[in-house]
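All protein chains but one are shown at their positions in the complex.
The chains carry the letters A, B and C, assigned in the order they are written, with residues numbered from 1 in each.
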Amino acid sequence: MEKIKVGILNVSGYAGVELARLLVCHPGVQLVSVTGRSTAGKKLAEVFPHLAGLTELVIESELSDVDFAFAAMPHKESAPEVIKLIERGTKVVDISADFRLSNPADYDEWYGFTHPSPELLDKAVYGLPELYRKDIAGADLVANPGCYPTGAILAMAPAVKYGIAEDDIIIDSKSGLSGAGRTLTIGTHYAEANEDTTAYALKGHRHMPEIAQELSFLGEEVVNVTFVPHLVPMTRGILSTCYARLRDEFVTKEDMQAEITALYKDFYKNEPFVKVVDAPPHSKNTWGSNICHVYPFIDSRTGRLIVVSSIDNLIKGASGQAIQNMNIMSGFAEVTGLDSPPIYP
Amino acid sequence: MEKIKVGILNVSGYAGVELARLLVCHPGVQLVSVTGRSTAGKKLAEVFPHLAGLTELVIESELSDVDFAFAAMPHKESAPEVIKLIERGTKVVDISADFRLSNPADYDEWYGFTHPSPELLDKAVYGLPELYRKDIAGADLVANPGCYPTGAILAMAPAVKYGIAEDDIIIDSKSGLSGAGRTLTIGTHYAEANEDTTAYALKGHRHMPEIAQELSFLGEEVVNVTFVPHLVPMTRGILSTCYARLRDEFVTKEDMQAEITALYKDFYKNEPFVKVVDAPPHSKNTWGSNICHVYPFIDSRTGRLIVVSSIDNLIKGASGQAIQNMNIMSGFAEVTGLDSPPIYP
Amino acid sequence: MEKIKVGILNVSGYAGVELARLLVCHPGVQLVSVTGRSTAGKKLAEVFPHLAGLTELVIESELSDVDFAFAAMPHKESAPEVIKLIERGTKVVDISADFRLSNPADYDEWYGFTHPSPELLDKAVYGLPELYRKDIAGADLVANPGCYPTGAILAMAPAVKYGIAEDDIIIDSKSGLSGAGRTLTIGTHYAEANEDTTAYALKGHRHMPEIAQELSFLGEEVVNVTFVPHLVPMTRGILSTCYARLRDEFVTKEDMQAEITALYKDFYKNEPFVKVVDAPPHSKNTWGSNICHVYPFIDSRTGRLIVVSSIDNLIKGASGQAIQNMNIMSGFAEVTGLDSPPIYP
Partner (left out) sequence: MEKIKVGILNVSGYAGVELARLLVCHPGVQLVSVTGRSTAGKKLAEVFPHLAGLTELVIESELSDVDFAFAAMPHKESAPEVIKLIERGTKVVDISADFRLSNPADYDEWYGFTHPSPELLDKAVYGLPELYRKDIAGADLVANPGCYPTGAILAMAPAVKYGIAEDDIIIDSKSGLSGAGRTLTIGTHYAEANEDTTAYALKGHRHMPEIAQELSFLGEEVVNVTFVPHLVPMTRGILSTCYARLRDEFVTKEDMQAEITALYKDFYKNEPFVKVVDAPPHSKNTWGSNICHVYPFIDSRTGRLIVVSSIDNLIKGASGQAIQNMNIMSGFAEVTGLDSPPIYP
């Protein structure tokens, strides 16, 4: 089979360069073009020495002709590029937020810009394969989920879908620093972030409406989400601890813990990348892989459901999931190029 | 004024050796005796080289005669030693959990032993100066609060006291590894804990009943507490993020955020070690000090109170608070020996 | 082609479990048996949750019948097991030190035991493919190099081989904590090792005679080695900085830097896993891969050659190199199962 020609818009952030690392090993594709702004003209392997010997690509300022494109640009900048690519007939997975929220007005409210193409937004599919596999298979444009939403939605989807929990959910997430990107800020300066944990964006993080939208689609009612992200001193990983009250109907069950575990295992039984585990997961247990661990727990003393999920924010939370989407859109086996186990210790 | 002779039972854990570090600099006391099991007979500064030049003490197997003792032993082992000291007329601050829970039956349930002296338990004062300063001043035995409870109670005390929040509270705490002690375990082995975040003790952490007890004493009703501790890869620090629904009466207020900030600032206005801050605190901002930062926030979209607190688990969460209690019990100015600012970066 | 049946003696240390991770993905082999002491009887994926879904193996107390075995046991304990396997006709890569030193007397001096089989020691091949590829291809027993020796020898081999440097070499190595193993010690306890750098084993580290032996074999004279290992707070990686005086003949060269770079690039020109780089390497640039970066530099002001090398201690420094050796011994392409790029960031 001939290899698909793929390209990456903006290879110079962490999501972009992680795409490059995964794509140079993908047996079904050939990475033929990568773009970058300040780095254009340099060899990719010179800017990122871990790729030495793996690629001879030179970073370009414009994407050359490809069959499939990944857009790893900042939000608002991504949409116009994606629109051009779709118009040209190129399939796209967009890692930015520009096609994730189904209501165009949300872009005005949460991202501060008016969406340039509500029609395309309407056609875009939210790229969480565990919920939208069929739609993704037929899509030309897939909006790759945010890192926090991936962990949070996979944690709560079964509970919301089956009406186990009340529609008022607290999500307390702990993220490594690579989630904050490669752009220099004082908060991501080593001496500031090391040996520090902090909460941020209490006034409203942009991933909140994304989580609320998807959980609301799953259930019968609008789900109310309180989301507090935290930064913890590690490079990769997101651990999300989610809290919701059990519905009265469920509390009457005899062995709630066995029940919830069975429900979760059934929900994810055919999923190659989601594992329902029997002990609180460590972020390290999914490090370097496209795997998500989910641990549902019933606190019977307080009548609360607690679900902990763990992902690698740059893989299942970004570039790995983007390739999973590409695999589905292109007819590859879904796990192609994504079978590296987590790295431990 | 003559210096008080103080001693430390079990100097070889992190709380014990941190007491030693703080006490050798305390102008009102003389550290005259420290004990340890496996290290008895060795020089303190040989076992702990950071104390080189600061003390000539040799670790003993039995505490010699002192005016004031700190017990830094494991729970269950501490009580018999403390009872002996109190009988001898020595004032004690007990860093273990053995005198924290007012109901003796809680020891059977949560700690797996029958309390050896319910009478002394009844006389012991819970050593959170911000709540019990007067009682501490007159006590012979003070039960030093646990690290998680210190951060959690200081975060929620004003809200519970003033009836702002409903009596169903979620506490999601993130602790550095020194909180897990100096005893070797696979979970605290560097290569396991580094680059990892995990939740633990979902089935019930021993600090939960302690938090619930103190918050219930403060309010009018029994407070329901869901507590999930996490380990994050840093040495010191606890950041606690606490969630509770606002009571309906409070939600009608016009500027809830200004109101809650004012209430919190008023509650702690005379406290030397608690600072109500205007932005989410970093654990690093209290690192190496006895200070606690508290940040109350109203999520008006969801009607929820979120309070984030930050402490150094070994200082305000253990040894510093123990010295604060000793200062109060002994008539020293409360801040004596505890005025080192947090260390940054 | 039928898959080779392989086994791991002692899967429960970091080298053992890293072998398991790499072998379950190796297309030419089937991992059929793993042993462990305290963990025998448990599922491998239960003890090591990052392997969940990748293997159904149960840890055994005895190795079952295999075509090829990896011994990942402590030194002295390994030799008897290896001897038995070789007698049975099973090919072995031994990750322990038991067959690395060619002079049996060195085991008495450096490891405190008398070697049980000087004959087998004589037949064993030192498993550094860059130096002994042909011998490895024909060997039944390969002694996998130590982690420090791998980085140090690859750094200095060209210089010693070509007589560029004097035979008195200083090697200052910085290792992550996984190099110290999975056995619990106070020095590898998180709160002790985090935010700490220390030198150790100045009185003589067991990897010193191994480095000296191999560099002496390469040159014309006995090479004198001063070796100081350090622990730095990271999980994986060894950066070695090596210092030697340039020989007078070489100092007269016009452009020494260009000369040395060319010599190094030529020496390693056909090596799939050694890259001579043009800037000081980061340990992170080889993280998670079998790659070694080598950077030779001439300090013309002082007439000194400085060579910096970087490896992942658990891969090129242990399990990856072991698989590289197995590939050579078994007729697989040398890079089989070892083509995952380094993970960044």
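By definition in this document, a residue touches a chain if its C-beta (ideal position, glycine included) is under 8 Å from a C-beta of that chain, and two chains touch if they have at least 3 such contacts.
Bear in mind that the values here come from a model prediction, so they are computed numbers and not experimental data.
Asker: Among C:R133, C:R182 or C:H230, choose the residue that contacts the chain missing from this document, as touch is defined above.
Answerer: Answer from the full complex: C:H230 touches the omitted chain.
Asker: With respect to the chain omitted from the figure, which of C:A191, C:L215 or C:V276 is a touching residue?
Answerer: For the chain that is not drawn, the touching residue is C:A191.
Asker: From the list C:H50, C:K91, C:R206 or C:K284, pick the residue that touches the absent chain.
Answerer: That would be C:K284, which touches the missing chain.
Asker: For subunit B, which positions touch the chain that isn't shown here?
Answerer: Residues 14, 17, 21, 24-25, 48-54, 178, 182, 194-195, 235-236, 275, 277, 279, 281-282, 284-289, 291, 293, 339-345 of subunit B touch the chain absent from view.
Asker: Please identify, in ascending order, the residues of subunit A that touch the omitted chain?
Answerer: Subunit A touches the missing chain through residues 14, 176-178, 182, 184-186, 188-195, 233-235.
Asker: Given the full complex, what residues of subunit C touch the hidden partner chain?
Answerer: For subunit C, the residues touching the absent chain are 168, 170, 172, 174, 176, 191-192, 194-200, 202, 204, 224-226, 228, 230, 232-237, 239, 241, 243, 280-284, 287, 297, 299, 301-302, 304, 306, 308, 345.
As a working rule, only the chains that are shown with their structure count from here on.
Asker: Compute the rotation angle for the C-alpha superposition of subunit B onto subunit C, expressed as a multiple of 5 degrees.
Answerer: Going from subunit B to subunit C via C-alpha fit gives 180 degrees.
Asker: Just give me the whole-number Å value for how far the CA centre of subunit A lies from that of subunit C.
Answerer: Taking the average C-alpha coordinate of subunit A and of subunit C, the gap between them is 36 Å.
Asker: Using mean C-alpha positions as chain centres, tell me how far subunit B is from subunit C in Å, no decimals.
Answerer: 46
Asker: Using Cα averages as centroids, what's the distance between subunit A and subunit B in whole Å?
Answerer: Once rounded, the distance between the two centres reads 38 Å.
Asker: Counting only residues that touch at least 2 other chains, which ones in subunit C make the list?
Answerer: 14, 178, 182, 194-195, 235
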